[in-house]
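As you look at this complex, bear in mind that one protein chain is not there, while each of the others sits in place.
For clarity, chains are labelled A and B in written order, and residue numbers in each chain start from 1.
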Amino acid sequence: MISNAPVSLAIVVLLAVAVPAVFVLVPRLLGARRASSERQTPYECGLLPVQDTKSRFSVKFYLVAVLFILFDLEVAFIFPWAVVYDELAVRGFLEMLVFVGVLFLGLMYVIRKGALDWD
Amino acid sequence: MSFYEGLLFYLLAATAVLPGVMILFSRDIVHAAFWLLASLAGVAGLYLYLGADFLGFTQVMIYIGGIMILIIFGLMVTHKQKISLSQLAQKRLLVPAVITGGIILTALLYVINKTTWKPTASEEMEPTSADIGYLLMSDYLLPFEIASIVLLVGLVGGVYIARRKEREA
Partner (left out) sequence: MPETTTGALIYQILELLPFLKELPEFLHIPMLMFVTGLIPVTVISLVGLVGVYMERKVSAFMQIRLGPMEYGPWGTLQTLADGIKLMGKEDIIPREADKPLFILAPIAAFVGVFLLFIAIPFDRDIIVVDLNVGIFYLAAVASIEVVGIIMAGWASNNKWSLLGAMREAAQVVAYEIPVGICLVTVVIVSGSFSMVDIVEEQKGLFLNWFIFRNPVMWVVFIAFIIASLAELKRAPFDLPEAESELVSGFHTEYSGMRFSIFFIAEYGAMFVASALIAILFLGGYYTGIPFLDNIDGILGILIRVGALFGKAFAFLFLQMWIRWTLPRIRLDQMFYLCYKVLVPFGFVAMIITAFWQMVLPGDGFMSLGWAPGLGK
């Protein structure tokens, strides 16, 4: 009877959306509602907002995201290897040593280039 | 296929396709990015539905957690004001757009035609991650090791571009 697991996971996801939705709806029913234009201004320590919100960010942020994707992909590759590692033994160890070694070199390059020095 | 499984399939398919259409019609580029996210989540759901659990969660990890962040960061780093998409969609881009779209469509149709489809949803499903591990370490060892080189090249390239932009700034 629990054979259709996708359905069960879908129900959990629905539940996960429903809980915060209810949380938000309750104050809609109970809470005060007095529209006030002052209250709806963006927060800036009591002053009127200055400058545009969408300022430009350092390119370092982009580099962090690129590094993340590359290493995340690597971790995704290592996971299936780790789960069958006991059976692969020596061969699996050496093959992964090459894979991780290459990326470790990459990490060393990034560090030596000082790309991650946030100044 | 039970009633719920059928319902779920169409829900997931709609989640994958409708946001894809919405990307085309949204005026704000950040909204388009979030529609893309919804579409990718629908695709991840379809993978899970078909029993490809490892693939499905990889999709969540890499695309929803990674590529999305990369796109948003890319937007924050490059543009100054709100970019409206209608501004970007200029007439002179029409020809290259049609050509690129045509090539991708042909490639996809070719692959769809070549694949031998088999109905799996009804069968007893087996965990996939262990098989993926074995295959990566045996039949697909060379592509696997090459993948590390590709990742290395990406790493070096990313660092180079970021460093150059910084010096210009």
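Just so we're on the same page, a contact is a pair of C-beta atoms (placed from the backbone, for glycine too) under 8 Å apart; a residue touches a chain by one contact, two chains touch by 3 or more.
Quantities reported herein were computed from a predicted structural model and do not represent experimental measurements.
Within the entire complex, contacts from the absent chain reach the displayed chains A, B.
By the touch definition given at the top, chain A reaches the unshown chain through residues 1-2, 4-9, 11-13, 15-17, 19-21, 23-24, 26-28, 30-34, 37, 39-45, 49, 51, 53-55, 57, 61, 64-65, 67-68, 71-72, 75, 78-79, 82-86, 89-90, 93, 96-97, 100, 104, 107, 110-111, 116-119.
Although one chain is not displayed, its contacts with chain B can still be listed: residues 3-4, 28, 30-31, 34, 37, 48-49, 51, 53-54, 56-58, 60-61, 64-66, 68-69, 72-73, 76, 125-129.
Going forward, only the chains that are shown with their structure count from here on.
Centre-to-centre, using mean CA coordinates, chain A is 16 Å away from chain B.
Residues of chain A touching chain B in their complex: 4, 6-7, 9-10, 52, 54-70, 72-74, 76-77, 79-84, 88, 91-92, 95, 98-100, 102-103, 105-107, 109-110, 113, 115. Here chain B touches chain A in the complex through residues 2, 4-5, 8, 11, 45, 48-49, 54, 58, 61-62, 65-67, 69-70, 73-74, 76-82, 129-130, 132-134, 136-137, 141, 144-145, 147-149, 151-152, 154-156, 158-159, 162-163, 165-166, 169, going by the rule given at the top.
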